[in-house]
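In this view, the complex is presented without one of its protein chains, the others remaining in place.
Let's look at chain A:
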Amino acid sequence: MSEFIPVIGLEIHVQLSTKSKMFCSCSTDYIGARPNSHVCPICLGLPGSLPVINERAIMYAVRMALAMRCKVNTHTVFHRKHYFYPDLPKAYQISQYDLPLAVDGHLEVNDDGKAHKIRIQRLHLEEDAGKLVHAAIGGRLMGADYSLVDYNRSGVPLMEIVTQPDITSPKQAREFVSRLRQLVRYLGVSDGDMESGSLRVDANISIMEPGGKWGEKVEVKNMNSLKALERALEYEYERQKEVKSKGETIVRETRHWDDDSGKTISSRSKEEAEDYRYFPDPDLPPLVVDERTIVQLCKELPELPWEVRDRFISDYGLSLEEAEVLTERRDVALLMDDLVKRGSPVKVASNWIRTEIMRVLNERAISAEELTIPPDEMALLLSRVDRGELSTTAAKEVFAMMLEKSLNVDDAIKALGLSTGKLTGSDLEAIVVKVLAENAEVVEEIRAGKDKKGKKVKFLQGIVMRETKGQADPKEVQSLIMSKI
């Protein structure tokens, strides 16, 4: 039997990080807030209330559309999508239908070193619904005595992005979402957090034999992390293959990913499409985004992640891996540029950012701008490392001290009791001689030619550096050791 390949398309909902909701002035900063504390007649859908479009949300969505090379429609319409559910206060969602904000774009993913274009079918804006809290074990609907509704999320702007079924593996799906998340963060349009639900991914997956027909597609929901997305799609791919191998047919349905059991579970059959009775919302005149605004927003786009990455490779001579780590976050990429501009050598800056600085940023969950060390001091520290005035070990201590006490480089060195003068010449020679004497066995082994990889010399060098509290030039130490041996 020939191998089935997966055909995957994604539907991604991104909560925009606007200050106010899509159609009213309520704050979107509701995480952790008291239920129903961020509401007004409009997002509660009270009788007589009317929506007014949040222009910033439009701006954010256009920004995203342009970054994905979509065609932005200058004339778009908001539709009402009707269905009854307690979290939907008007019993319709204001969304977009046949005239979405943008269409026909693409986003490139890197699949094992090869660039792969995923086409974007459409991008549109809509409002989020509220949240149901079920009073049953595990917060499930089944078996709940009653349910509570929290409308804080109701009306939060959502950007829906739909891809073409261009994704050919679960890993690629994960890579795509990861790129998309990086992009929304670069553009500052969303925090892109999957765990908190700022970024939600539904996947459509079917399988087909190469050159064969597309199979019946299954929609998979409830993946709350990149890992869950990949696992769910892998599971679903295997499941569909198994169904086929048994000679059974795949049912068109929606399946929920259960992270605990690692399985997808059928939730409802999609044989009959729901009739949402779409029609243009008469409360909202057609939205006109004029060409001038689009051109302006295009000009204002920041350098995009892949552009920065390519520039780091071509201008800084970094490897693809290094460049990808450095450009994963825009704040970090900006810091890299900043340090280099301030005279830090590329290699040192790249190494330090990828290790020490990223560690601190991750540990403290802060952005590079929030780092208490001013960039010029950081650059100063790195150039001292580069000139050999500080060993890496000493520099790390200085870095930690600068962070801890908000000191500049010189004060941190003083506070650590490191003299600012460089240990060299006969003073250094004396220490080298002493260390060699104390480690006569190692010296003998080196003389006997048993240090082909130079590890033993490095070992001695390390001891000398420690003795000098890192104030010697490691290269000078190394040449002194070699001359003495």
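FYI, a contact is a pair of C-beta atoms (placed from the backbone, for glycine too) under 8 Å apart; a residue touches a chain by one contact, two chains touch by 3 or more; residues count from 1.
Here, contacts and distances are computed from a predicted model.
Protein name for the hidden chain, per its UniProt entry and selected from "Cytochrome c oxidase subunit 2", "Glutamyl-tRNA(Gln) amidotransferase subunit A", "Acetolactate synthase" or "TonB-dependent receptor": "Glutamyl-tRNA(Gln) amidotransferase subunit A". Although one chain is not drawn, the whole complex shows that of A:32, A:48, A:210 or A:417 it is A:48 that touches it. One of A:92, A:176, A:257 or A:399 touches the chain omitted from the figure, and that residue is A:92. Of the listed positions A:210, A:247, A:282 or A:449, the one in contact with the omitted chain in the full complex is A:282. Even with one chain removed from view, chain A keeps its contact list with that chain: residues 41, 44-53, 80, 82, 84, 86, 89-92, 149, 275-279, 281-285.
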